[in-house]
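After the structure tokens below, expect a handful of questions from me.
All protein chains but one are shown in place.
Going in written order, the chains are labelled A, B and C, and every chain counts its residues from 1.
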Amino acid sequence: MIRIFVTGGTFDKEYNELSGTLFFKDTHLPEMLRLGRSRVEVSIGTLMMVDSLDMTDADRALIVDACREAGEPRIVITHGTDTMVQTAGALAAVFPSGSGKTIVLTGAMVPYAFGSSDGLFNLGSALSFVQVLAPGVYLAMNGRAFEWNQVTKNRHTGVFESL
Amino acid sequence: MIRIFVTGGTFDKEYNELSGTLFFKDTHLPEMLRLGRSRVEVSIGTLMMVDSLDMTDADRALIVDACREAGEPRIVITHGTDTMVQTAGALAAVFPSGSGKTIVLTGAMVPYAFGSSDGLFNLGSALSFVQVLAPGVYLAMNGRAFEWNQVTKNRHTGVFESL
Amino acid sequence: MIRIFVTGGTFDKEYNELSGTLFFKDTHLPEMLRLGRSRVEVSIGTLMMVDSLDMTDADRALIVDACREAGEPRIVITHGTDTMVQTAGALAAVFPSGSGKTIVLTGAMVPYAFGSSDGLFNLGSALSFVQVLAPGVYLAMNGRAFEWNQVTKNRHTGVFESL
Partner (left out) sequence: MIRIFVTGGTFDKEYNELSGTLFFKDTHLPEMLRLGRSRVEVSIGTLMMVDSLDMTDADRALIVDACREAGEPRIVITHGTDTMVQTAGALAAVFPSGSGKTIVLTGAMVPYAFGSSDGLFNLGSALSFVQVLAPGVYLAMNGRAFEWNQVTKNRHTGVFESL
């Protein structure tokens, strides 16, 4: 059984056709897992629905707490890409490699609802990495898994790169 | 560097709007990797474009040969789902766990070109599993990785299940 | 109020992921009208779900009868493209220009369910033409309206052309 925590991010942004703006409603995770015909046993919980640029220290503390209280040793967190590395750092401070928990953060560059999204690819990737990687905190983006302190997001290209 | 061999399967079926039938043209792999913003270094080769129900022993021998000649220790093979297990068996006979090669077969239940496909999810999954699994032959379907001799496709549900 | 009769055709073909073949289930018309935010008052009836190459004289008689019994003076018929002209001819024999009925047949080259379909464009077109054209029998394809006896489908290009 894998625990999935939803925190918002581009992954789950939608288009409000009355206001013409982007907003958060419900997570698309269950629909995405159905589309991927996933048969991995998961339990999904939504912690918050925020743009990761708006994520506060209190939000990060809440994510850490949720991971601590989760009985499952394997956890996927969907997260905005802009501060994903920062949240991974907050998690790594509490869950060192020896903690027994494998935590994988993932996200998307384009909202799932917008057709040309990388979300389904990233979800397949994160859900696979979390099943086989040793305990630790990782980012799964661009088809790769990065240890939390070995990665940075290149703001000019939108690509996650090894340090 | 990961080697990807394309053999056809539902993954790459398209709709011929003049005849109203399904057919194979070119593989969608490069487009799918672009959509997934994949930065995994890959080298793609198309071995054949066939429905896996039409795959012959000669086709399987060709796939085995291609894997033998590939210098890369990590290989993904896109394949129709109906005889994926059979091809995995042919590969396992030649590449035992001690062979040093990690080979992951994957496919799709719905063509990538048809919108509601599981293909992108499966590709993200296969590409992730192949980077971390120990040498051996595996199937990546439904978000899970199965050892080649521990899995069967349930024809009534379309789901891959552990033996 | 506009009457819409569904007869099948490429419009409504779906992909059966267990058999890997195309088949008919339910019509996508209501979903398409919802996607198009259509507020045209319509009443939808499914007469049959067949590939128009398999349509028989009895099927055509049934379509003619349904149009005769319909109280609405404006009718859209979704139909396979291969014999759309033939069915239009059968209708025109019964509903001459003086009959008071405006009947517009339309269809699609690619199934609506397959993402890259012309179906939504054609439906918007047919529903618009039927509201303003004088009584008679027409085909709405390729953004144009053709009188039933002034059109042929070019089998090599898939395009409807004026005679």
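We adopt the following convention: contacts are C-beta pairs under 8 Å (C-beta built on N, C-alpha and C of every residue); 3 or more make two chains touch, one makes a residue touch a chain.
Treat the numbers as computed from the prediction; the structure is a model and nothing was measured.
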Of the chains you can see, which ones touch the chain that is left out? A, C
With the missing chain put back, one of A:Met49, A:Val64, A:Ala113 or A:Val132 would touch it. Which one? A:Ala113
Contact partner of the left-out chain, one of A:Leu18, A:Ala58, A:Ala134 or A:Leu163: A:Leu18
Need a quick check: the contact residues on subunit A for the chain that isn't drawn. 10, 13, 15, 17-18, 20-22, 51, 82, 109-111, 113-116, 155-156, 158
If the missing chain were put back, which residues of subunit C would it touch? 32-33, 35-40, 109, 116-118, 120-129, 131-133, 140-145, 158-160
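Definition applied: only the chains that are shown with their structure count from here on.
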Starting at subunit A, fewest touch steps before arriving at subunit C: 2
State the chain with the largest centre-to-centre distance from subunit B, centres being mean CA positions. C
The distance between the C-alpha centres of subunit A and subunit C, rounded to whole Å, is 45
Can you give the whole-Å distance between the Cα centres of subunit A and subunit B? 26
Where subunit B and subunit C are represented by their mean Cα positions, the distance between them in whole Å: 39
Please list all residues of subunit B that touch 2 or more other chains. 109, 116, 158
